[in-house]
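Shown here: the complex without one of its protein chains, the others still in place.
Right, chain A next:
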Amino acid sequence: MFNAITHSQIYVLDQDEALDFYVGKLGLEVAADVNLGFMRWLAVSVPGHPERQILLEKPGAPAMSEETAEQVRELVTKGAMGGWLILTTPDCRKTYETLLAQGVEFTEEPTERPYGIDCGLRDPFGNRLRFTQPAA
């Protein structure tokens, strides 16, 4: 019936800051950055894989009331919004060292798991990210 996941979304509080982090630090690519007037459609993807994009959406009017947007922002900053991303890497420890040197905020150091070497971090807003070097 379905054959691919093409877009996912997470909330970010500032799209320029999100670009600095997701592209500048994590090394993702801008898949789309379009000012639609009513909102900025900003999506990133893993280099070379534009078929799978993550929309970095800023909560706000007119999609939601300012009051609701404030609640969403509050949940993001409390780490309660979801915003789960799991990426893969060929070398978890090396990626960890690289990102640590850039001041990325880690919640968990590289840890051996049955499924591979796994690591946890937060984006500047409170979203949780993980990356895994899958077990061979």
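Criterion: a residue touches a chain if its C-beta (ideal position, glycine included) is under 8 Å from a C-beta of that chain, and two chains touch if they have at least 3 such contacts; residues count from 1.
Here is the rule we go by: contacts and distances are computed from a predicted model.
Hidden chain, UniProt protein name from the list "Hydrogenase 4 subunit B", "Carbohydrate ABC transporter permease", "Protein-methionine-sulfoxide reductase heme-binding subunit MsrQ" or "HTH araC/xylS-type domain-containing protein": "HTH araC/xylS-type domain-containing protein". Hidden from this view is one chain, which touches chain A at 13, 70, 73-74, 77-79, 105, 107-109, 111, 113, 115, 118, 120, 122, 125-126, 130.
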